[in-house]
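Quick one: structure below, then a few questions.
With one protein chain withheld, the remaining protein chains of the complex are depicted in position.
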């Protein structure tokens, strides 16, 4: 719920603060508080980039860890630059109920406020910063899903388009005041606009790239390729959980009046309980289904709860937030093997968490927010999904048939760390080539062998 | 120092801000700032859950790392849900000088503030959130102490009772306005109410569970079982240190007037210097006693300083804060081998840090706060200690004789990661079964052998 | 831009807020906001200590990881205590255009504000806290550069002098209102005062200590000694990036008026984009020069961008910020091999990042800030550089010829973790003694052998 | 009895294991080793300096078999582990005088 | 001289080491290996897929001894490492022609 929403759903609440705009001192305070909220909450959202980085670094095999680290930090760099070059204006400048904003570099204009007119509500750069950090999150979703096989620079090229074009265009439809917002589509902090956008882009990427070699056996077997560092993945989840308070809490978009502060309190409490519900539900599900609790499912469950509540964290009661998150946690446990059955290889569970629960969360809003309708929510989900699937397919395919998107089999077997960036993530530790954890089960080995025999390149 | 304290010790300081309650705009600002402080500081306290998680993941052996990660994140989920279901109301609703609050789901009520009456001081959910995160911290203390041998679900069951019953009941005595608060017991941010509560619960758990196999030799030898990841433990300590600014700083419980802001500044500076004092004192102690600086003792020293200052961070001068923390640092270095001598096996030093220094910190308050007495402080420490020891013993014993609390010897030897959750924390890394770091010294091996011979289960 | 700067460059902006000082309620709010900003931003800067810790722990070899962790957390403890004992007053008390403040313990004095006079602007302790955390950052720069060979206690002794004497004296010249500030030297958040000060101290240390054994072959070969944990280094960089928002954003030194809030927004947006620019520029440079992207260069590039913008983050446009950071990123890629050519062994790239880019950032201020001159900036850089080089050389040499600063060759070969602190950072993991990653290339081995033969101490 | 040591490429381990179990071998001991030979290692880059990693990860399989099994085992491993490219590894056969099963104390070929 | 290779369960290492030093052995070389045999590995679970880890951690002790020590060493190890349960491991004895102590250049049994 960006920009436009602050004039819509939260409209009434904002009014008192705008009213104060007349009496100088108070409205200056509101201006400061709104600005400070954007900055602090934006910093928390930026921190989520680190969370994604650690989660993904923990869930890939050790031979791809350095590469995924590099991807995660550099995509955040790309997000910042692209959102300055074109993203922000495409998303927010002159959308006017339409389908797209305008092109052009973004620049801060705080002349009015500096001249004592605080009706703008907040500093321009604080708003830019807060919107920009959201854009990085969508890329992070993609990186985890297509990990361990995609080429570094092709991935970064995709991020450029995602941040510069795809994300802002669809974002303009709802948060930029475009056609979806006019219809009344509600997505408070981005279950659809951020998470399922990342999810759709990741889905097309995963399909076009194909699964990691050896992941799926000929007989339909799924060969696990266990993540190399569970505490790192746990840390990443904690970071994401923490950052999410800013993601949702900052999306109140104001702190200058009591109503906004109250809303922020409710949003943060609900966000927290949805995560709790998602995690506990996922843990119980996985215990019941498999008799053991897979830690990574618990982590995914917490994230599932967070994604689920993100479309509407202000309206549910705490109990409803637990339920909304809990359903997310159940969905994720069911979705992970489902995607595997479809042979869509999602390394970290990004599709189950961000796409599936992003849709669920968006569709769940009308349960607690009477101002929304299932119909409109569905239109938003489908429209944005269709746009992102088409647009990112085009980009992935163009990349595939020009520079190529997939590391060759030999490189994939050796790991992207050696082949793409020429270094190891853990050079001092002996890694296992025998038995469990190698992620190279027998039929995989067979496949690699074949390739090795026909591809007389550098070898192992 | 929750709720009640804001009307007691800090009473005078709060007055000016309450006075502003008449003039609408300013008091709305106070309301916002109080709320925002609860939220931001609460987020920092939540972050401590990650700190405990990383500290403990770094200090257990690699075969138990995934399990401890799962415990640490899921206990935070439990804390949130239980504090909603019953904890908050048991602790704060209608205690009235008594021994317990009332039962019932918690729900936010901000009607007055939304109608323009800001005398409540802050948004309901922001307060709930801030109180809830404290509850998780007590569980985190337990998890580190009983690590490497306790069953996952039994541990979580204990957390349910701790969060839902034990913690809130004793919490009501002081922070909920119960009998201890009426006597004048002072515990600003919870040296006793949070840390030593966790410590007592951990102590009973550690005794009832017994030591890890092989930890104590027949001849009284202590066999070290070195932590598997020192940088992770260091990161955890940094996170805890950071989060503690929120733990203590947020416990001012207000930011709406200059006096509160000044107090918050003092609290944060003192908190920081107590940590510095504790760490440096511990490092010097350990260098003098052992001729080498054990990193983990330095880390524990910093935490010892933090726990020590927590009961009274507002009143000491900076120099006094260094001393209070420094004594904590010395205590921890002495307490760790002492608990070992008593054959109480505390994997991460939780008892030395949270219990011992929690008591020390509470008893040290009267040195700098003339409004408190050693007698009353002692009564609080003993009363809460007795209650928690009894209540948690009952829970541990019920669990022991129903579902069981301890993994069997074979499972303990293989590690809880394989036996309890069926995965490895670091599956790609070769771990050491020879010599140092295996944590399986000879007499331990002997014990395990005996067990293996008599227990014809799955084996190694 | 500390203290004095708030009366200089930003003077005009601060005026409105000071004007409010008359009307009680608003100025109390300004006081609170200024205080809260110091605290929150200071907490973010404290967090950078963890960032340095993780970055360095990731970039040293596994045999020195526990030691570098200990150094990084204990230096922060030293910084706090020394800044209380003497640092703050030396830097800020009675400098009056001169070269040094006064001696004495620091103590908070908030009597005026408590009496209702808010013209002081913020709580004393909040200011102390914010200034203190900067001091730790300078030490962290040193620790990374001289890692893997310096003795623990000698390093800590150096930190005592750096925090207690060297840092505050030079700091008084600009931020304490000394001679440099009177000349108009501008260093907003410390490209020179913090980063290049750390850099100069590190440079003298690195030269006086000498390179790690085996780092430079007789034939001029540089033998890489790869960092042991790339995700940890990445996490450290993310933490530093996050903390830097507080480092620069908090250096607005005010939040009590709209102009400050606007400035803070601009500073944070610029800080972010400079990091983006530095990282992307470094990645492109390294790809072009070496055909592969060294992750650690990307990380250093982001930090280079951050250091570069730190001297003047308020005045550039976003585009200029990208450029300033980007130049930093290019410089770092060029400087790393240059220092190696000079056989100055900088383990983590601290000189390239903090010294080189600290100078670049300071000299770049006049491009966007017309109130500054290249001449004065140059004088500041040279004066501070000369002072720090001389002062720290004296300290290093005194330490060298008394207690000694360098671990002996045998200890260096075994690693400081075993020899200095008697423990291992990763005791459960098998480490590699064969081939890559051992950091013990052949000619190094030869040197070690010679030493071993002549030095009949404990051996391997 | 003979000990057969096979040094092979790591990704061949599962195939070799399968073919050995097909031959009726039901015990072997495997370890991670690093090989130096005609096959050259990869270059790594670190902070502006490139370096060669000479030692290449290999897997060593050791199995003790009755003398009459040697020929078939050697042949099977050679065929299965072969990719035809440099670095495929070696098989060495050496004499073993005695073998004991620790669990039962059985010795000789019965213990294998 | 003979080389005795013992493949044992990891937690038995310290016991076996003790009994060997009691026998007057003062040198041995130990390594981590993974065994495949009658003892079956454990199942792990990852994201909804269960899988078997076939190779079980074992410790290999290698020691070279004078020929006349072989019987007592083999017996001692067999007794000490035995738990009576599947997977206890094996002892193999093979001939060694020459041994040299690097430090002194001594060779033969003196070098052990």
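Note that the chains take the letters A, B, C, D and E in the order they are written out, and that residue 1 is the start of every chain.
Keep this in mind: contacts are C-beta pairs under 8 Å (C-beta built on N, C-alpha and C of every residue); 3 or more make two chains touch, one makes a residue touch a chain.
In this text the structure is predicted, and so the values were computed from the model without any measurement.
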Missing chain -> touching shown chains B, C, D, E
Residue among C:156, C:186, C:282 or C:418 that touches the chain left out of view: C:418
Listed in rising order, the subunit C residues that touch the chain left out are 413-414, 418, 421-424, 427, 430, 432-434, 438, 440-442, 445-446, 448-449, 452-453, 456, 458-460
Residues of subunit B in contact with the chain not shown: 222-227, 290, 292, 294, 296-297, 333, 336-337, 340, 349, 434-437, 441
Where subunit E meets the chain that is not shown, the residues are 3, 17, 26-31, 62, 64, 94-103, 105, 111-112
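The rule is short, and it goes like this: only the chains that are shown with their structure count from here on.
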Mutual neighbours - chains that touch subunit A and subunit D alike: C, E
Write down the chain pair with more C-beta contact pairs when B-C is set against C-D. B-C
Taking each chain's centre as the mean of its CA atoms, which one is most distant from subunit A? E
Using the touch rule from the top of the page, what residues of subunit E touch 2 or more other chains? 31-32, 34, 44-46, 50, 54-55, 83-87
Which residues of subunit C are in contact with two or more other chains? 25-26, 29, 40, 226-227, 229, 235, 292, 294, 296, 426, 429-430, 436-437
Does the chain-touch network form a line, ring, star, complete graph or other? other
State which pairs of chains touch, listing all of them. A-B, A-C, A-D, A-E, B-C, B-E, C-D, D-E
